[in-house]
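Notes follow the structure.
Of the protein chains in this complex, all but one are displayed in their positions.
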Amino acid sequence: MAAAHAEEHPATTTGLDHRKLLIWAFLASDCMFFGALIATYLVYYGKSLVGPYPQDVFDIPVTSVSTFVLLMSSMSMVLSYSALRRGNIKAFRIWLLSTCILGATFIGFQVFEFNDFVQHGLTPRTNLFGSTFFTLTGTHGAHVTLGIIWLLSMFFYSFKKGGITPAKHLELDIAALYWHFVDIVWIVIFTVVYLFGVFEGF
Amino acid sequence: MADTKKSHAGHNDAGAHADRSDFVAAGHTPHVEAHHPTAATYIKVAMTLVAITMVELLVFYVEGLGKGIIPVLLVLSSIKFALVIMFYMHLKYDTRLFSMLFLGGLALAISVYIALLALFYL
Partner (left out) sequence: MATFALPVPKRPVSCTGVWGWITTIDHKRIGALYGITAFILFVSGGIEALFMRAQLMRPEMALVSPEVFNQLFTMHATTMIFLGVMPLSAAFFNYLVPLQIGARDVAFPRLNAFSYWTFLFGALILKLSWFLGGAPNAGWFGYAPLTGLQANPGVGIDFWVVGLQVLAVASLAASLNFIITIINMRAPGMTLMRMPMFTWMTLVTSFLLILAFPVITIALLELMMDRFYGMNFFVPAAGANPVLWQHLFWIFGHPEVYILILPAMGIVSEILPTFSRKPLFGYPVVVLSGVLIGFMGWMVWSHHMFTVGLGPVANSVFAITTMAIAVPTGVKIFNWIGTMWGGSIRFSTAMLYAIGFIALFIIGGLSGVMHSSAPSDAQQQDTYFIVAHIHYVLFGGAIMAIFGGIYYWFPKMTGKFLNEKLGFWNFIFVFGGTNITFFPMHFLGLDGMPRRIYTYAEGMGWDFWNLVSSVGSFTLAFGVLIFIVNFFYSLIKGKQAGADPWDARTLEWSIPSPPPEYNFAQIPVVHGRDPLWEQKHGGHHTVPVAGGSVGEGHGIHMPQPSYWPIFTSIGLLVGAYGLIFAWPVAVLGGAILMIGIYAWSLEPVNEPDPAHH
């Protein structure tokens, strides 16, 4: 009569898994987080007293390539999840690893770009542009890196017997949501920071 | 954000039994997703994202528009944003609760930070 066992998937009020609700609530919170960094960047845009300024350092073609890479990583992420749902473990792993590689490529581009900027005389300490730019894109890059570690961990865990199965797709779903979020933040950053950077200060 | 908390509101107290739409029988967690896009759809979305990015670049390099590219770029990147959220993050097919949670936070962020920027330009 009193035997309500603490199950792996107990009944919930909405029928939804706790963890799925958690990630969406967390992403809502992360909007405020990145929004504050973007707002800081925009408040200080055009206010640096000394250069280099965005037009002096930005290389839009190169950044477009890294943007393309990150967008493709979102595609491979969703294909990985789709493959898992369909039970194609091999494809799931290949797409998952591709996502990690594409993510790492993006980070590689970021590192290259940051180095390039430093060569041009822009560091986080140089001026307002440097501080706000590097903190914003650095925080984004840190999120991407954490995401890569997360996904890579799942990749290796999938080799453990019964580690990741189609029935346990929720864990991948949550990691994927995080990954896509990091991608949409970049969509905003690419437009607002890089593409708008052509202006001297609006 | 206010909506999220009222998502299950509106049941009056005259009812004598547990509301079926709220209560899930023990041990059963129903599938919420009614529809799943195919891999083809995902690839089409990816191609669209790439295409829009290329349009953004085109617009960026067009000299004549000047500051007019700002609204154009904002619209284009909003479309990309929406595509990823709706299809890759599955919001189009999932329960409205997720949309309310996330879009609530997003709407708050956009409103508050636009207000903040306005205060600096007043």
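Order of writing sets the chain letters: A and B. Residues in each chain are counted from 1.
By our rule, contacts are C-beta pairs under 8 Å (C-beta built on N, C-alpha and C of every residue); 3 or more make two chains touch, one makes a residue touch a chain.
Remember, predicted model here, so these are calculated numbers, not experimental data.
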Filtering A:Met32, A:Val118, A:Leu152 or A:Val198 for touch with the omitted chain leaves A:Met32
Of the residues B:Ala40, B:Leu58 or B:Leu119, which one touches the chain left out of the display?
B:Leu119
Can you name the residues of subunit A that touch the chain not displayed here?
1-8, 12-14, 16, 18, 21-22, 25-26, 28-30, 32-33, 36-37, 40, 43-44, 47-49, 124-125, 127-128, 130-132, 135, 139, 153, 160-163
Name, in rising order, the residues on subunit B that touch the hidden chain in the full complex.
1-2, 4-11, 13, 15-19, 22-23, 97, 105, 108, 111-112, 116, 119-120, 122
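FYI, only the chains that are shown with their structure count from here on.
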Contact set on subunit A toward subunit B in their complex
4, 7, 9-17, 20-21, 24-25, 27-29, 31-32, 34-36, 38-39, 42-43, 60, 64, 67-68, 71-72, 74-75, 77-79, 82, 85, 176-177, 180-181, 183-184, 187-188, 190-191, 195-196, 198-199, 202
Using the touch definition from the top, list the residues of subunit B that touch subunit A in their complex.
8, 22-30, 32, 36, 38-39, 42-43, 45-46, 49-50, 53, 56-57, 60, 67, 69-70, 73-74, 76-77, 80-81, 84-85, 87-89, 95, 97-98, 101-102, 104-106, 108-110, 112-113, 116-117, 120
